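Not every chain is included here, but those present sit where they belong.
Chain lettering (A and B) follows the sequence in which the chains are written, and residue indices restart at 1 in each chain.
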Amino acid sequence: MILRDPVHGLVDFEGDAERVIGPLLATREVQRLRRIRQLGLTSLVFPGAEHSRFAHAVGAAHVMTRLFSRLRAIENALPIEHRLDAEGMRDALAAALLHDLGHGPFSHLFEEVQPGDRHHEDWTVDAIRDPGTDVHRALEGISSGMATRVADMLRGRHRLRYLARAVSGTLDVDRADYLLRDSHMTGVRYGLYDLDWLLRALGFGEVAGEWVLAVEGRKGLPPIESFFLGRHFMYQQVYHHKATRAAEALIRGLFARAGELVREGRAPERLPPALASAAQGATVSLGDYLDLDDAALLSCFSSWEKSDDAVLADLAARLRVRRLPKTLPLPTEADRDASGTRGANDTEEVGALDAVWRECERRAREVATRAGLRADLEVRLDVAEDTPYDEPSEPTAEGLWVLIRHRAPQRLGDASFLLGELRGKTVRVPRLLFPAELREPILSALEDLLPA
Amino acid sequence: MILRDPVHGLVDFEGDAERVIGPLLATREVQRLRRIRQLGLTSLVFPGAEHSRFAHAVGAAHVMTRLFSRLRAIENALPIEHRLDAEGMRDALAAALLHDLGHGPFSHLFEEVQPGDRHHEDWTVDAIRDPGTDVHRALEGISSGMATRVADMLRGRHRLRYLARAVSGTLDVDRADYLLRDSHMTGVRYGLYDLDWLLRALGFGEVAGEWVLAVEGRKGLPPIESFFLGRHFMYQQVYHHKATRAAEALIRGLFARAGELVREGRAPERLPPALASAAQGATVSLGDYLDLDDAALLSCFSSWEKSDDAVLADLAARLRVRRLPKTLPLPTEADRDASGTRGANDTEEVGALDAVWRECERRAREVATRAGLRADLEVRLDVAEDTPYDEPSEPTAEGLWVLIRHRAPQRLGDASFLLGELRGKTVRVPRLLFPAELREPILSALEDLLPA
């Protein structure tokens, strides 16, 4: 199979192991990913970002095939039993393609309303293991036991651990594809690190008694540095964009209000069974969960515009015509002391800021309540956090390593000037979200808390 | 307003005329375009081609703003009353943004089942003129009479005719954006002509007593040649791709079967009202029409998989898991005589080929009928046609012209070697579509008609 892709160009699944791709693509569960946008509501802000999780899944599988080529080129460094073999390739390719199978629409928002803190990763594993799914049958049809192996791999367990890490780790095919794809599609090009060079820079090293993929030499540093910096840029510009966060707040409001109505016995029309179960605190069945897709939720929201519950109808209408909450930036470390304390990660200081933010939220909710609004649904404190580069403090195979000829492997943060400086540092962007019409009274109420 | 776009990069609506963009984007009808993919089923073949008509509409408006800059730079050539003015800019920008407003999902397929041959252009004009739409109100809110002016412009009528042609003509902002966008998103890069240079190559000339935008000098030829060649490549590779055509045949089958069921009084579940009206030969209302979007049709097809009508259920299931009809290329002029007759457009010859194609369809339908299938729904002759460059034979303002200093304007086909050679020539790609399981018997039945 040969495909064209806006991000990777020619995508070629033609080898032996690649035969797993066809049967998996033909499953109902994988085709469902065509109906779930990778970036959820982000296309409200970046109109080009309409790509689906399906396109990303294909892209991740493609990156895996490219990784295979690199692994072949460097396998001499490995004892034979650790080398890539046919089964390992099939498992890894399937895992790469299926890694996001359990994503629903706006998936982390749905995770919040489900009982029991089920993450999309859990749904992925369920869909693979459940003997009733197409995808399970397709995997078992390829090789007996494969469904279990792939599910395990997605949890980090595999005979070839470096392969499992390449499916899901600090530097994995998931991130490798989505950084490029999201950068490309949003039109924000900050995540466009150099994939060719990154792959070419990989070698095998032994760390803590385990074979790991590591960066070969100092000339492999730039692609990996720009991978992490690109990720940071994407968080700042896209994933944590104020309008995306504001739209998510609207959805949170819709889910919360719908849940209340369900529990009051006034379930809104067209409510998908998965949401109904979740609202009642019941376990969501796999079938119901997989029936959720963007189309299902959007047509549901659309019908809610005509709901006889005014709160629900209003929230739905606002989403539909993109009338989003306003965002107000709250004070940060940088504002507190522009002369140097910044980045000190002084716990006391940060604690103090947290209190200020909560106070801002409290006062704004008072304003909303006085205005006759449901303050808990309409006013929210939103703190977006990103740690551009983190590194285990102990030398472990989980971390990233740099191989330098004639020396012991170095930790990436030691070898890279940039990542060394950023290591473990966190940036937080605090905002207050509220309906546009409350802007003036809220600004007045917070005047003494905001920077001059 | 500033946006990012994967195709155009920075998209900036910041001038005076650009103020029309905000209110129009906030309308229900424009937001609906987010839920209609530009290329319909093409993402089944090119997974990246998931962009919506909304992204395209924004792109077309952006190209219009870029055209404005060029028009400003060359306006000295025009009498003052023909120059671009504020109203003209607003009208043209609105028309560019709204030009596809009336597209539905898989729109030309729906056009076929509607009574009275209504095209998406008619729906666009209706949506703009109907006083009940958000978009009508937004236009009239900007300037009284604007709805009418914009609707007229979309039909080619405007005080500044060259502007109307730039909205909808041989070389218009619609094509200018979609060639780039579709090329980019499919990952097929053949449509990537040079927009900067194309715009820079435009000047004003007088043809048949009318001011027209024309190509300035021979060095403006390459971008316009590659515009038309790019369009041809896109037709060959994407718009007429065999799998896209095959998927469209499935949808035709679904519409046809659903229509039959409606007329038999067994209307399938969840049938959108627009489809129901069309099936009964009744006029489709604007409201019902605008309720159609990809989500609506896809969830409708999805529920039909469980229909108690076996034919409908089977067609729906095949679309869902992408089990498309097989395509068989039929003989062409080139096969008939590989030594030179090609391109002769010899009417007799073509007539003979037409008869061969119809005979192929007839025999294949016999095979299908013998196999117990609904031959009319399952077997189709499909002839894709493209004329890469056509030119009016009379000198008229509709055609494209080249301005050469100190001479009268030349027709583009006279000035361009490439387009001159292609002028008026048509390529036809005939195929037979049928269910995969009939491949062997159909090949046998056609043996004497297919090339050796």
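One rule holds for everything that comes next: a residue touches a chain if its C-beta (ideal position, glycine included) is under 8 Å from a C-beta of that chain, and two chains touch if they have at least 3 such contacts.
From a predicted model like this one, the values you see are computed outputs, not experimental measurements.
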* Start from the 2 shown copies and tell me what the total comes to for the whole assembly. => 4
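Just so it is clear, only the chains that are shown with their structure count from here on.
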* Structure fact -> Cα centre of subunit A to Cα centre of subunit B, whole Å, reads 35
* **subunit B partner contacts - residues on subunit A that touch it in the complex** => 3-10, 25-28, 31, 34-35, 43, 46-48, 50-52, 54-55, 58, 184-188, 294-296, 298-299, 320-323
